[in-house]
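For this depiction, one protein chain was excluded, whereas all remaining protein chains were kept in their positions.
Moving on, here comes subunit A:
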Amino acid sequence: MSRFVRLAEQERPTVRFRFDGEDLSALVGDTVLTAVLCARDHLRPAEFGSERRAGFCLMGACQDCWLWQEGGARLRACTTPVAEGMRLRSTAPMSWPERSE
């Protein structure tokens, strides 16, 4: 189930990306956070508790929304625009930390 609901600006072209091995689509101009939460109800598991996390401030201040790319780099989902072909993960890939950006 998705967490976010689109209410406006739906005429934008589509972007395809991968999240935890599943193919999802979003719209050009979406942040990674918007893109994932329009398809899922959370971004990642919490590292210090049993709950899940879905971002909190959406303005780059809380750092709750970091996700992994399959290559190992991390990104802040609320300030990073989604891009065609992105391959994202909710948890660290096996080989981390290769490189962080």
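Please note the rule applied: a residue touches a chain if its C-beta (ideal position, glycine included) is under 8 Å from a C-beta of that chain, and two chains touch if they have at least 3 such contacts; residues count from 1.
Here, contacts and distances are computed from a predicted model.
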Quiz item: The complex has one chain missing from view, so what does its UniProt entry call it, picking from "Nitrate ABC transporter permease", "Isoquinoline 1-oxidoreductase subunit alpha", "NADPH-dependent 2,4-dienoyl-CoA reductase, sulfur reductase" or "Dihydroorotate dehydrogenase B (NAD(+)), electron transfer subunit"?
Solution: "NADPH-dependent 2,4-dienoyl-CoA reductase, sulfur reductase"
Exercise. Just name the one of A:Gly21, A:Gly49 or A:Gly85 that touches the chain not displayed here.
Key: A:Gly49
Exercise. Just the residue numbers, please: which parts of subunit A touch the chain that's not shown?
Key: 1, 3-12, 28-31, 34, 37-38, 41-43, 46, 48-49, 51-64, 79, 81, 99-101
